[in-house]
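Could you have a look at this structure, given as structure tokens, before my questions?
A single protein chain has been removed from this complex, and every other one stays in its place.
And then chain A:
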Amino acid sequence: MKRVRISQQEIVFAVFAALFLTFSVFLSGFLSADNMLTLLQNVAVLGILGLAMAIVVIGRGIDLSLIAALAVPGGLVLQMVQNGHSLPASLLAAGLLSIAIGLVNGWLIAYAEVPPLFATLATGLFVAGLGQAALFQLDVVQWSEGMAGFERLGQGSILGIPTSIVMFAIACVVVFILLRKTRWGAYIYAIGDNPFASRVTGIPSRPIIVLQYVLAALIGCFAGLVLAASVNSMPTRIFNSTLIYDVILVVVLGGIGLSGGRGGVVNVIIGTLLIGTMLNGMTILNIPYAGQNLIKGLVLLIAVITDTLLNPRNEETAQQGDI
């Protein structure tokens, strides 16, 4: 007899659908087109970060430095423009900083063999500290004259769709092509599935791991620019928030297992939608921020428990030290 297996992705999608239906029926104004766009707009940055995290998690890693990679290069652009540098030069500097963050992460993880959890925890801390100590004068880096025009990255709309959603869509397409249509993407899946086997097969696993983190940092920088453009400033204290946990939850709830090799862009979209729907519904219900977090946490917990009950971890193939 064949057992019916429900994947986490399907559970999350079911929860999402249930929530969506409930809100549509009971909340007036939830299903309006405006609200839908607001919903997506609010989670666009989270979604872009989710894509960056997805690349790394598929390759059996994790990137806790993502928020720092969002805040610091983004803030650097604003700060440099404020100090009188030209926008392209500032963007270039931010890009180089992102690449440097990614390279350091990748080197530590691939070559020095530090567990990704620690390497990225430490680099994130370092980069945030660097921004705080050396780069920014204030915690919130302000928009300045030189940035004129750049706010269109996060504000306004293209063909009636808010730009940040378009940016999320573009990022989705790029990451999708990278993961599914290029050889590098296939390598990332192979490494995530079985790093030793892929190495034996001849895949250049170490350079590919470095590539993952560089890509993640660059996408993080992109998300930072979108965020800065949409709020006309860069709140660098965002590093202290629990945003990184939200990003991980988007990825994990979407069905990208932390053990790597599974999932894709679709999962990120589903995860983002679930979080977005919840946040939006609760905002309409006028639940305070802390209460929203509480409910969000409980829903996530239920989702993870359900997943474990339906798909128990296989003790035979579970890896030692797999936390």
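Definition applied: contacts are C-beta pairs under 8 Å (C-beta built on N, C-alpha and C of every residue); 3 or more make two chains touch, one makes a residue touch a chain; residues count from 1.
Note that contacts and distances are computed from a predicted model.
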item: Protein name (UniProt record) of the chain left out of view, among "Monosaccharide ABC transporter membrane protein, CUT2 family", "Glutamate-ammonia-ligase adenylyltransferase", "Xanthine dehydrogenase YagS FAD-binding subunit" or "Na(+)-translocating NADH-quinone reductase subunit D"; value: "Monosaccharide ABC transporter membrane protein, CUT2 family"
item: Given A:Gln132, A:Ser157, A:Asn232 or A:Thr283, the one touching the chain that is not displayed; value: A:Gln132
item: Selected residue (touches chain absent from view) among A:Pro115, A:Pro207 or A:Pro235; value: A:Pro115
item: On chain A, residues whose C-beta touches the chain left out of the figure; value: 108, 112-115, 117-119, 121-126, 128-134, 240, 242, 245, 248-249, 252, 258, 288-294, 296-298, 300-301, 304-305, 308-309, 312-313, 315, 320-323
